[in-house]
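I am attaching a structure below and will ask some questions about it afterwards.
With one protein chain removed, the remaining protein chains of the complex are shown where they sit.
Right after this comes chain A.
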Amino acid sequence: MTMPYDAVSELSDEALLVLYAKGDPLAAQVLSRRFLPRVLAHATRVLKDQAEAEDVAQEAMLRLWKIAPDWRAGEAQVTTWMYRVTANLCTDRIRKRRSVPLDSAPEPEDDTPSAGEAMQDAARAQALNAALMELPDRQRQAVALRHLEGLSNPDIAEILDCGVEAVESLIARGKRALTKILQGKREELGYVDE
């Protein structure tokens, strides 16, 4: 017997994992639609490479399917666990890239004109992502998780396997570096203090 999609989509993450482990065909769909965009977004921001980000997102989801039958309720949040797996996979990818000079990291795709708010937003997003790529891996992940994914510092500490104070330090240093990098982009993108 299976539950209707609407009913399944309202279940908690842990309940969905239990359903998946019991063979429910809808649980995987709901979990994928819930987590895949988030892990893909984080991987894309951290890696700045769509193909690599998709590989990481697929691998992170694969690990979720594998752990589902052994998931121990209450020990960790599924969201935190997913980001932690994604962060580690991204770090592994970045380590493998070490031989590639940072200067060769992809630049924003084009010089988007600053006419129109949407285009300005897109330009800002691209500039921010490019600036993030100039940060060390852990600073980049901490800033992205805090300010783009909206996670709490304790959650980020769990994801990055460090203390909350270390997370605060990573974020503070990362933001200072971003401010410095983006300072030069303000006039170029038509940014005005509001």
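One rule holds for everything that comes next: a contact is a pair of C-beta atoms (placed from the backbone, for glycine too) under 8 Å apart; a residue touches a chain by one contact, two chains touch by 3 or more; residues count from 1.
Please note the rule applied: contacts and distances are computed from a predicted model.
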Name the absent chain by its UniProt protein name; which of "Cytochrome", "Ligase-associated DNA damage response DEXH box helicase", "Dihydroorotate dehydrogenase" or "3-oxoacyl-[acyl-carrier-protein] synthase 1" is it?
"Dihydroorotate dehydrogenase"
Of the residues listed, A:Ala76, A:Ile94 or A:Ala122, which one is in contact with the missing chain?
A:Ala122
In the whole complex, not just what's shown, which of A:Lys48, A:Arg93 or A:Arg146 touches the removed chain?
A:Arg146
Interface with the undisplayed chain - residues on chain A
20-25, 28-29, 31-33, 36-37, 40-41, 44-45, 53-54, 57-58, 61-62, 65-66, 69, 120-122, 124-125, 127-129, 146-148, 150, 171-172, 175-176, 178-179, 182, 191, 193-194
